[in-house]
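One protein chain omitted, others in place.
Right, subunit A next:
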């Protein structure tokens, strides 16, 4: 351990460290295991997701980071053979409890997928769909307001405000992904899960989305799976490293990228494997 490094780090991220005292645990995974049929994909993962922070999940392909992410809003339920063990809480409520409705959970924990997947409907309809099924807008004007503010928060309003009735699938890849983010925001979730949201985007679109993620942190809790070390370093406050279905290490991003405890993390972020 290099004390000098630690100290300079502490100075650099002083504001974040100070904020630590009022950090709230938004979601908590407790000994989470996932089986696909007989095969176990995730082993005893204990991971906290802190409110108004970006938590990045990194690790080589097939390490279970996406699997863990999909547990957080029970998207694994859609796979017949998938089985989840352990406990995941959202504001201390067990999300796999019988009393928790999966539809309500997904309204609270939204998701943005790897490949932009707008509905083949108009831009307006894409954003309005979530609020409509959850009955969030009573009048047309309310809905207009939700659509506009969601698109603004997703930093795409200026590009689409004149063509809201055009199909969402006609946008460019980066715009589509921001539209998907707007769609997720529109239902006012508490947590947004992002599964490699930039892997299908070019560097410019990636930069826009990353900027956006940083802004969204003010109002939302974000968990992001990424293959890009730089992206994890740029956007996240906490990083969790997965390998072969195990959580290797979790901690403040700055520490993870400069002075990880585990050798595997060190090797991975320096590109020696993965």
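We take it that a residue touches a chain if its C-beta (ideal position, glycine included) is under 8 Å from a C-beta of that chain, and two chains touch if they have at least 3 such contacts; residues count from 1.
Keep in mind that, in the parts below, contacts and distances are computed from a predicted model.
Asks: One chain is missing here; what is its name in UniProt, given the choices "Phenylacetate-CoA oxygenase", "Phosphate transport system permease protein PstA", "Protein-export membrane protein SecF" or "Cytochrome c oxidase subunit 1"?
Replies: The record for the missing subunit names the protein "Phosphate transport system permease protein PstA".
Asks: Per the definition of touch given earlier, which of A:83, A:115, A:163 or A:272 contacts the omitted chain?
Replies: Answering carefully, the residue with contact to the hidden chain is A:115.
Asks: Any idea which of A:71, A:187, A:222 or A:241 touches the chain not displayed?
Replies: Going through A:71, A:187, A:222 or A:241 one by one, A:187 is the residue touching the chain not shown.
Asks: Specify the residue from the set A:96, A:129, A:157 or A:246 that touches the hidden chain.
Replies: Reading the full complex, the residue touching the unseen chain is A:129.
Asks: Since one chain has been left out of the picture, which residues of subunit A touch it in the full complex?
Replies: Subunit A touches the missing chain through residues 73, 75, 78, 80, 103-107, 110-111, 113, 115, 117-120, 129-130, 133-134, 169, 180, 183-184, 187.
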